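Each remark here refers to the structure printed beneath this line.
Chains shown are a subset, placed as in the full complex.
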Amino acid sequence: MSGSWHGGAAAVVTLGFDVDAETPILARGGRYAAHASTMSHQAYGPDVGLPRILDLLDEMEVPATFFVPGWVAEHRPGLAASIVERGHEVAHHSYAHRPPTSMTPAEERADFVRALEVFAGQGIEIVGYRAALWEASWLTAELVAEHGLRYDSSLMGDDRPYRVGTAAGEIMELPVHWSLDDWEQYAFLPEPHVGSVIESPRKVLELWRAELDGMRRYRCLFNLCVHPFLSGRPGRALALREFIEYARGCGDVAFARCRDVAEAAFADPEVGVRPHRPPQVDPAVHPH
Amino acid sequence: MSGSWHGGAAAVVTLGFDVDAETPILARGGRYAAHASTMSHQAYGPDVGLPRILDLLDEMEVPATFFVPGWVAEHRPGLAASIVERGHEVAHHSYAHRPPTSMTPAEERADFVRALEVFAGQGIEIVGYRAALWEASWLTAELVAEHGLRYDSSLMGDDRPYRVGTAAGEIMELPVHWSLDDWEQYAFLPEPHVGSVIESPRKVLELWRAELDGMRRYRCLFNLCVHPFLSGRPGRALALREFIEYARGCGDVAFARCRDVAEAAFADPEVGVRPHRPPQVDPAVHPH
């Protein structure tokens, strides 16, 4: 069991924080930079939510992974380093937070490389990637492999780590899922229209606990994705704290950074490969 | 009572699994085949959710019905047979998962026949049909009768089985309802836009229990529709398990495959006919 990706735990929790700041809104339209309230709503993430979360992680003594767009690292120069200093991982979350499926291959590649350059310039070692909006293209995994990164965390083909083969070599996939994202539960903005109803932290905690219990039963990777501008709010931060306490109280749950899970999975021969190719589409059957 | 469709049970539960895989998304646009994350989200259904559900049904010793689009059976050749081998029913769920109301009559007929050919080629006996998105046209029931199938499960005109007369003969309707579908509770995708909020399995369980209790009171058919890519997730699978345990604990609920309910209903003279014809519309009253 100790040679397995989960190290004998019933479930492994990776706490992932997408430090998006203004980028998901600017990716919807650069014109939103003129919306002062909306920009302040996003700036709350790195300015208020992030320090609160870092303190919470210190207090709980759990490691985490922070997915940071290159644009954010560039505009807030000390941010990425301050995360690494606290013992956490910083991972690649695109440069501009534009979904790969909305870009040409050349644009996706340029965006990918530009963020790598930002992190290199700041001395931040990067081994993992997450596509904006989890909207990877079929090129994405190849870019990850080609640039020597070890894992991607954008696909949903399983609830355990799996290998993905690309023309540039094999990478590890740490799959995500919408039900373990705080965006659908908490996000609300009138323009651009984001979200429909703001859920109570109590409901979100209930949802996450139910999924963790299921994952303990099926020995899965609980790959949580939360955003400092959302889950950094006071009541939600307490709910996150309560979730961590619940997971620890289970006694059979391990916490790890994504990079550590990826390496453990590479070392585990039982971690399988999932096919990674587009379905064949007949336009007469499924029009464009 | 033993000659009645319900065999004396207060309510009959048919567990229906729509094994849609990529088809509901490709039916929204073949272009989505380029979205790697979205495709992986759908592939999770047959690849991870389905085996988990089959094991769960084995463990609970309850029979079920799997509605499979012909396209899915064709692209995953062993899938339909593996379901039948476990003692469950495979039923016809269109070829391409395009709603009949979005097709011409000729297109609907061609789609209907193409899936039948796929199943025939795999030696899978088919006696029931369910329209994609439960969006049957007025032709649908006739196609079902004309091709010798015994039942349809796409209409909502009652909460008990009822007979539907067509130009090609009578079929049995096993009615469905949106409140017994996991799609509205769990589905979320940013593009194509699917769903608005992801509910907790606890809420879904509460909803299903309330409906089952109501149906036990009124002696109805609890025709559940869940999707492996949604309810095959760990926490939701446990909720489904808990629902099955709850239903069994009631002591007055029977489980059956759809085909068995259809045959029992044909043999029950008290099962009535519901009219099956479009309302007369005056364009001056209800513009097109």
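The letters A and B name the chains in turn, as written, and every chain counts its residues from 1.
Here is the rule we go by: a residue touches a chain if its C-beta (ideal position, glycine included) is under 8 Å from a C-beta of that chain, and two chains touch if they have at least 3 such contacts.
All values derive from a computational prediction rather than experimental measurement.
Because every chain is the same sequence, the assembly can be counted simply: 2 are drawn, and the full complex in the file has 4 copies.
Criterion: only the chains that are shown with their structure count from here on.
On superposing C-alpha atoms, the copy chain A sits rotated by 90° relative to chain B, to the nearest 5.
Per-chain CA centroids place chain A at a distance of 34 Å from chain B.
Chain A contributes residues 101, 131, 133-138, 140-141, 154-159, 175, 177-179, 184-185, 196-197, 199, 203, 206-207, 210-215, 217-218, 220, 274, 276, 278-283, 285-288 to its touches with chain B in the complex. Touching chain A in their complex are the following residues of chain B: 22-23, 26-27, 29-31, 33-41, 43-44, 47-48, 52, 71, 75, 95-96, 98, 186, 188-191, 196-203, 233-239.
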